[in-house]
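As you look at this complex, bear in mind that one protein chain is not there, while each of the others sits in place.
This part shows chain A:
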């Protein structure tokens, strides 16, 4: 709308701060690489992730060690592990993104209502948040999946989202509580602006920065959770190339010296989780919640 001649919004200034932070840039680069790999998986992957190559290449591709042909080796079914890891990025990111969206869809409105209204509404929502918080994370997710009965990717991200929203809601609630009494909000009330405008134009944009940080840091833990669930058999089902599932299948062969089946997906998880943690930390430093009082 308005031409931004020589103006610098707070978002732009945050970017300038972010740019100076090497670890944050590394996180951004790592996360971007995972995302690009996921998007272009069919173009990058040398093989079909579920194709059992024993039919074309013979029995020697069962559990073959890393070689020029198969950089990360193959598994017992003769599937190329590199290709499975490349496609696995899709699963992890998909879960990470959708579970985060579910968390935001629940957490932001509930946190906003609790923080803005206060009173018994706040008490009720805070009570709910604390109840969900009190449960061990993974156990609660397992319970939710049990309710849906059949584990599928959609069930997994809905289940994770249904538990993960509490962190978001807490952050949003705290932000709304501190912002609703700020003078610029009071000024908006004095101007006679309607409540919707006050909430969406005056409070929410100022509450966003910590929510973004929380959501980004949450991505890492969601991806870990998904891997954990798959490892336990409650997440992605075979032959889906999920990293957690691959570790679960491959760990039996670790003791036989066939390390590549479990180690490479483990490294992939580590890389992705680190990426989002670096990125989240960088965003936190850059967005720094001090609103320049």
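Criterion: a contact is a pair of C-beta atoms (placed from the backbone, for glycine too) under 8 Å apart; a residue touches a chain by one contact, two chains touch by 3 or more; residues count from 1.
To be clear about the criterion, contacts and distances are computed from a predicted model.
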Quiz item: What is the missing chain called in its UniProt entry, if the choices are "ABC transporter ATP-binding protein", "Ion-translocating oxidoreductase complex subunit G", "aminomethyltransferase" or "Phosphoribosylformylglycinamidine synthase subunit"?
Solution: "ABC transporter ATP-binding protein"
Self-check item: Full-complex contact with the absent chain, from A:20, A:154 or A:197
Solution: A:197
Exercise. Taking the full complex into account, find the residue in A:40, A:135, A:148 or A:184 that is in contact with the omitted chain.
Key: A:184
Self-check item: Residue ranges of chain A at the interface with the undisplayed chain
Solution: 2-10, 182-184, 186-194, 197, 201-202, 205-206, 291-293
